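Note that one protein chain of the assembly has been removed; the remaining protein chains are unaltered in position.
For reference, chains read A, B, C, D and E in written order, and residue numbers begin at 1 within each chain.
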Amino acid sequence: MYTVCVRDHIMIAHSLNGESFGPAQQLHGATYVVDVEFRRRQLDDDGLVVDIALASQALREALAPLNYRNIDLLPEFVGRNTTTEFLAKVVFDRMASSISEGRLGASAGGLTSLRVTLHESHVAWASFEAELAPR
Amino acid sequence: MYTVCVRDHIMIAHSLNGESFGPAQQLHGATYVVDVEFRRRQLDDDGLVVDIALASQALREALAPLNYRNIDLLPEFVGRNTTTEFLAKVVFDRMASSISEGRLGASAGGLTSLRVTLHESHVAWASFEAELAPR
Amino acid sequence: MYTVCVRDHIMIAHSLNGESFGPAQQLHGATYVVDVEFRRRQLDDDGLVVDIALASQALREALAPLNYRNIDLLPEFVGRNTTTEFLAKVVFDRMASSISEGRLGASAGGLTSLRVTLHESHVAWASFEAELAPR
Amino acid sequence: MYTVCVRDHIMIAHSLNGESFGPAQQLHGATYVVDVEFRRRQLDDDGLVVDIALASQALREALAPLNYRNIDLLPEFVGRNTTTEFLAKVVFDRMASSISEGRLGASAGGLTSLRVTLHESHVAWASFEAELAPR
Amino acid sequence: MYTVCVRDHIMIAHSLNGESFGPAQQLHGATYVVDVEFRRRQLDDDGLVVDIALASQALREALAPLNYRNIDLLPEFVGRNTTTEFLAKVVFDRMASSISEGRLGASAGGLTSLRVTLHESHVAWASFEAELAPR
Partner (left out) sequence: MYTVCVRDHIMIAHSLNGESFGPAQQLHGATYVVDVEFRRRQLDDDGLVVDIALASQALREALAPLNYRNIDLLPEFVGRNTTTEFLAKVVFDRMASSISEGRLGASAGGLTSLRVTLHESHVAWASFEAELAPR
């Protein structure tokens, strides 16, 4: 199995609902350093897992609607707790859509799975990974 | 699959038995930067893999009996080689016990596996990972 | 010159005023991984620059009023741009006060300067450093 | 599952063929920080996944023919695109050979899989992982 | 003293002349992760050391003529050994020019010094720092 990973980051505000969050129930924020791992069993004709330039561009586009925002105000997150692990899944879904829509190039159809990791500090991170639906 | 990781560290003295260890047969020591990854298939009702505050507390408690010790003197390690990979399993077992005893909260029953990694330097680390017994 | 550094972190929300900030004028947030470096010319009688336990405790107390907050709402920051470099100075001032008030122990009087660094992502950080007023 | 990882690095020149590589079609270069992860289900009699000294030596030997070279000139790579992911497989194959030839010691026969990761910058890396053929 | 640092990277091929370089006399390459630190005594009216967006853009432009190149072929480096420390000075000079030409904005006139660091691997880096000429 081959993997390629690209990194970007976002800076967001949000709050979390539930007693278990303690002071994080208040409006606060986070820098998320975001790693996206692309996986496939065979390299494409260029010897690649994915075109890194396209992958980085797609990641930037996936993150843009969240970046420099108070994400509590985004309609899609109303009533949801935007924990780090939840957001990893959000980024996963957007990257999976980019792939299925062909924005990472034709050969990206050979990708079999993705993993998205959000580093929230030097002592904590969360990720979501899953197989990609065959095309 | 979702993963959440928390980090802590310990500073211990020990020695290793066997010719293959060369100078590490002498009493020496290590800082282990310890990462514990918690995994589950679905988030809990709060949108969490695990309550990070409880997880960090449980990790601190799991590490406390080792921290600032010459672990050659701990009865549980007599006759054992406390290699980095062996210690990763020790921490795994303690974290798995914490979960099964309910110390990470009721929803931690949804955790399916753990991975414990001990970083011993900038050029070497070891880990142990396994499924958790269903409760 | 001897230096000792300790690390902690905070997660805050804020916004920045001025066209040059572009999208960062919106309410967003950041994780700041905070390093405080303590400097002195001679070690104290214990062979220390500073008692790390006291230093870490003082850092935690200095950061607590900011942590998990929308710092736009803190009276002390009204009308100020809470840039990373500005916040480095805020933490510096609080740590300098802790030292002058004796909360880092008597021997901390031998400290001659501090540097506070806030890492805001994997690609940017800011710091403030200065001499400490002699006591 | 136990894992042990060792790290080394190489500095190479190369070029890549294909329009999708853009400016990387020109002769340029890279530092690859190389991590090799060794995996097995049970520790050996010394409590080890692998003898780190032998593993590090084998990694150094695997990397030596590439290090400080323009790898476009190496006969084995003629007509191939030496992408980061391709090179991860090259290092994997050499490490797998070292194991099967016994150069990591007799107990290395218990290893079940390897993962090789090449970090090419602070924002990108690639890896190859596979099971090892049983001996 | 305030400092702000931004990071980018380049991937280049080159060779070094002189017996002390051993195998690095051969054409090889490097990834340089480049940090530029900007320093000043007082923040500007926006509370900034430097406009990070402009600084990052200037750094990208300073690095572009080197990136994805065999820098042995660049006329400016003929007869010079492009060691990491030498290249740190090259980037310093370009960034200093950007500042003096006003490309980092009017308030960048308040900058007093720069430091440029090139990380060539996980075990080695080099830097050049100097005061900036007053304008």
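Throughout what follows, a contact is a pair of C-beta atoms (placed from the backbone, for glycine too) under 8 Å apart; a residue touches a chain by one contact, two chains touch by 3 or more.
Since the model is a prediction, treat every value here as computed from it, not as a measurement.
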Chain not shown: contacting residue from B:H14, B:R40, B:K89 or B:R115: B:H14
Full-complex contact with the absent chain, from C:E19, C:D46, C:E76 or C:E101: C:D46
For subunit C, the residues touching the chain missing from this view: 1-8, 43, 46-49, 51-53, 105
In subunit B, positions touching the absent partner: 7, 9, 11-14, 23-24, 26-33, 67-70, 120-123
Where the missing chain touches subunit E, by residue: 16-18, 20-22, 80-86, 88-89, 117, 122-130
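Heads up, the rule we're going with is that only the chains that are shown with their structure count from here on.
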Duplicate of the A-D contact set - from A-B, A-C or D-E, the pair where over half of the pairs recur: A-B
Chain of greatest Cα-centre distance to subunit C: D
Euclidean distance of C-alpha centroids - subunit C vs subunit D, Å: 41
Mean-CA-position distance for subunit E and subunit A (Å): 31
Between subunit E and subunit C, distance of the C-alpha-averaged centres to the nearest whole Å: 27
Subunit B, residues touching no fewer than two other chains: 122-123
